[in-house]
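And then chain A:
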Amino acid sequence: MLLMLATFLFQRSIPPIYHHSEPLAFLPSGPMVEVTTAPLGPISPEIIWLAAIQYYGEEKISGGKFEFLTQVFDVLTRIDPLFDHAYQFGSIVIADEGRSPEQAIRILKRGLVKNPSSWIPPFYIGFVFYIHLRDFAKAGKYFELATRRSGAPEYVYRLAAFAYKKVRLRKGSILIWSKIYQNTDNQTLKEAALRNIRCLILEEYLEYLNKGLQRFEREKGRKPEHISELIPEYIDSIPTEPFGGAFKYDSSRDSFISTTYLQIEKIIAYLNNKLHVFKQKFGYYPERLDELVAKGVIDFIPPHPLGRIYNYRFGRVIR
Partner candidate 1 sequence: MKLVELRNITKTYRIIFGKKVEALRGITLVVGKGEAVALVGPNGAGKTTAIKIILGLLNPDCGKISIFGQDPNSDIRKRIGYLPENPTFYRFLTGRENLLFLTRMVDPDIPIKRIDEMLRLVGLYGAKDRPVRGYSRGMVQRLGIAQAIIHNPDLLILDEPLSGLDPIGRKEIRSILLNMKKEGKTIFFSTHILPDVTPLADRVIVINKGRIVSDLPVAKIGDIEDHLIQILR
Partner candidate 2 sequence: MREVILNSYREAIRDRVLLVVLAFGVAMIFSSLIIGPLTLGEEIRLAKDIGLGSILFFGLLIILFIGNRVLYRELNEKTCYLILTRPITRFQFIAGKAIGLFLTILVTSLILGIIFISYISLLTGSLQITAFLAVIGVIFQLTMLVGIVILAATFLNPFLGSLFTIFVYIFGQMIPRAILLAKFYKHLAIARILSIFHYIFPDLTYLDFRELLIYNNPIPLERILFGFSYAICYSLVMVLVAGLIFERKDL
């Protein structure tokens, strides 16, 4: 009885062994995983898929660095090389939120060989080259490769043409994302696609507004005193900002800006300031952003206005 009580009390005082992102540290890496997971039969890809999703979700909530994202999808596509959705979801999140497009391409290129009848791997190699690496020649080559595989939808042909003709990046990107949005049941992927489409539209609007502004200044030889001077001759109307903010004319920068972008800049400045405070207090920069909350420097991390993850590297948040 006494022993039980003592054990109970002792157990409560021991810190939990579990830390963020550690569970996946035990995941075997490289080709050996194909051999070691074989005894689990058809259950092994399901376990890894659930682990991948859970890891992604946790890292997203806690603002982590996605260190194991590449590894977990590498393992998953080795165990089940025909798993198209793993290539799709994996390459998008690795290239986008994991910020390692080269790693995404490495995994996809293995899929190109091991899943030879699917158009998904070449298409997403093209996708990463097009959107993240902006290498249109290579993107075009892989989009074209995807068209030669069975089941490739019609928009892959259009994208191949876009890439070769070097059609403006944004138009092609919006097409890709909207197709991803339409064709997936994966809610996380849908959100990512929507977020990216909104960003692209925002950029498109800003470009349109600033072109109108430049034309005004060229023709009139002065800066406008108020936006209304531009309507309707130079711009049709002020478009709605896709993230719910507004477009404003900033005379100091002499260009149009989005209030959403302003807000992001403010938050980043705030976080960097607090990181500095953290460094002075503890003598080092935190491993992850959520340590700021854990150690009581701030109450919570303000949500990213675009629904993205803050890019935190080496003690600083960058855009």
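With respect to how the candidates were assembled, all candidates are chains of the complex that A comes from, given by their letters.
Everything below uses one rule, namely that a contact is a pair of C-beta atoms (placed from the backbone, for glycine too) under 8 Å apart; a residue touches a chain by one contact, two chains touch by 3 or more; residues count from 1.
Keep in mind that this is a model prediction, so the values were computed, not measured.
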item	value
Numbered candidate touching chain A, per complex, among 1 or 2	2
Candidate 2 partner contacts - residues on chain A that touch it in the complex	31-32, 34-36, 38-43, 45-46, 49-50, 53-54, 82, 85, 89, 117, 184-189
